[in-house]
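Data first, discussion second: the structure below is written as structure tokens.
Here the complex is missing a single protein chain, while all its other protein chains stay put.
Let's turn to subunit A:
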Amino acid sequence: MEIFAEIVISLMLVIGGLFGLLGSFGLIKLDDTMRRLHAPTKATTLGVGGVLIASMLYFAVFMGDVSYHELLITAFLFITAPITANFVAKAHMHRDVKERDLPRTGGRYGWAGYDEIGDEEQPIDTK
């Protein structure tokens, strides 16, 4: 039983390490900021996920107590990763992307970063 757990834990650690490495490699290899964003937002989630699963298994099997911190880390990671990616994308677009290089919205208004909209016309009630 213990040897089986050890194998699974090592496998998870190797998978986690591999995907972490791939994410960093993608960051170097891809050549455009928007493309580069894809590597760390995805490859890293599985990288960190693998290490967290390994950690949970290790504490459950060898230390005899279940640790829930990994679940919290996963939850916070899934909440923050897309928001960080969105912030980086927006900052990049404000600096280096012209509105004419983007596709049209197809609606009355342009993209939020470029187009102004009056207070009385706000589509979502945020008050």
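The rule we apply is simple: contacts are C-beta pairs under 8 Å (C-beta built on N, C-alpha and C of every residue); 3 or more make two chains touch, one makes a residue touch a chain; residues count from 1.
The criterion applied here is as follows: contacts and distances are computed from a predicted model.
Trainee: Not counting the visible chains, the remaining one has a UniProt entry; which protein name from "Multisubunit potassium/proton antiporter, PhaE subunit", "ABC transporter permease", "Lactate utilization protein C" or "Extracellular solute-binding protein" does it give?
Mentor: UniProt lists the chain left out of the view as "Multisubunit potassium/proton antiporter, PhaE subunit".
Trainee: Give me the subunit A residues in contact with the hidden chain, please.
Mentor: Residues of subunit A in contact with the hidden chain: 19, 22, 25-26, 29-32, 34-35, 37-39, 41-43, 45-46, 67-69, 71-72, 78-79, 81-83, 85-86, 89-90, 93, 102-113, 115-117, 121, 123-127.
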